[in-house]
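To start, the structure under review is shown below, and the notes come after it.
Heads up, one of the protein chains got dropped from this complex, but the rest are sitting where they should.
Let's look at chain A:
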Amino acid sequence: MWISVVLALTVLPAMFGLSLGFTDLYIKVLVKTLEWAALRIQRAQKVPAVPCHLPNGIIQKGDSSMEEEIVELRRMHPHPLTGGNFTLCDTFYFCKKGIESIVEDQVTQRFTSEELASWNLLTRTNNNFHYISMRVTIIWGLGVFIRYCILLPLRIILAATGLSWLVIGTTLVGILPNSNVKDRISDLLHITCYRICARGLSAKIHYHNKENHPKKGGICVANHTSPIDIVILANDGCYAMVGQVHGGLMGLIQRSMVRSCPHVWFERSEMKDRHAVAKRLRDHVADKTKQPILIFPEGTCINNTSVMMFKKGSFEIGKTIHPVAIKYDPQFGDAFWNSAKYSMVAYLLRMMTSWAIVCNVWYLPPMSQQDGEDAVNFANRVKSAIAHQGGLVDLSWDGGLKRGKVKESYKEAQQKMYSSMIVGISLKPSDMM
């Protein structure tokens, strides 16, 4: 009897996209509580309110280029520069940049969770906050109890329901012959499952510009923060997923999903062959009856304060790209998956014991490759659009650097830039005076 109640309360609304309003109410209460806590912390610390997050790190960095900085340094140097323009103070620029990167560098910073300006009563985000008062401690304790003893079991049940629904449902649908009806049932099935999972995370997602929703036969491209991105996006539409074939539970889910509608799963060996990969994607996209494919061109999870280099592979397929920007609100829970620090299971547990997942999804107008534009530039253009919309920093660093070494060419590029200032300018000493 209980089971049918649970099913009714979760599955039916999910099927019809209705909300029982629990999540909204919960979030409202949460916001009020966190505001109260922030006020008390402020009062105790006697520090002026820091209005927003610190997505850009802990030290102040200048925006000017190498050339601007060195010219400024030299301007202060008393001696006139007569050709072969090196000055002893040029080193200051490099030294300062070097020390800045020792204190904090752009790459490593993007692979750790964003810091909050004011504590949100989760121990894990507690970096700079002292013991405040008994009242705050009590609320924090209450929060721990609610999150671990009430919310967590509830969420696990929901997640389990959602996934089993998906697996069983898709297997059943797979039996049906291919037809329009089958597709529609399959879509409904997928969306229901993702909606249940979203409730399992207490996710409140706000979709903007729904008119730009990716169409069939297109490629949807988004910035990557965590595996949950898939749940977030699929709550509002059906996508064909792209990814590697896994074993275990993931593999089971993958195999059953494929029975009811086509997804693109690659064997590990296939991934190495870029042409084969591109061909499969191209074939899928060419078929207008198939759902748009969802790709994360960064290739790895970034901490949602910036967008890193987009790999050009997805942009070479030659179809319309539908960019999507996803921005999580870190106040309610840190959605970033630090795969070096947490395994997938540990990560999901963390997600389920956060307050909630609140995020904004913007659908951007479709973009296509222009004449004479190569894949790399196209990728960068799309990346900038996404970064701009989501309020993220647009970086050209490769997310793969998280694991690999910097190429010599970066250093050479710096040396080249600097040498042009020294040797290039020396050809016209009169201009420098």
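Going forward, a residue touches a chain if its C-beta (ideal position, glycine included) is under 8 Å from a C-beta of that chain, and two chains touch if they have at least 3 such contacts; residues count from 1.
Operating definition for what follows: contacts and distances are computed from a predicted model.
UniProt lists the omitted chain of the complex under the protein name "EF-hand domain-containing protein" (options: "WDR5-like beta-propeller domain-containing protein", "EF-hand domain-containing protein", "Protein PAT1 homolog 1" or "Myotubularin-related protein 9").
Interface note for the absent chain: among A:Tyr26, A:Trp140 or A:Phe266, the touching residue is A:Trp140. When you scan A:Val107, A:Ala375 or A:Val393 for touch with the missing chain, the hit is A:Val107. If you put the hidden chain back, the residue from A:Gln244, A:Ser368 or A:Ser419 that touches it is A:Ser419.
Considering A:Thr87, A:Thr171 or A:Asn338, the position touching the chain not shown turns out to be A:Thr87 (whole complex). Taking the whole complex into account, chain A touches the unshown chain at residues 50, 54, 57-60, 73, 76-79, 82-84, 86-108, 112, 123, 126-132, 136-137, 140, 397, 401, 405-406, 410-416, 418-419, 422-423.
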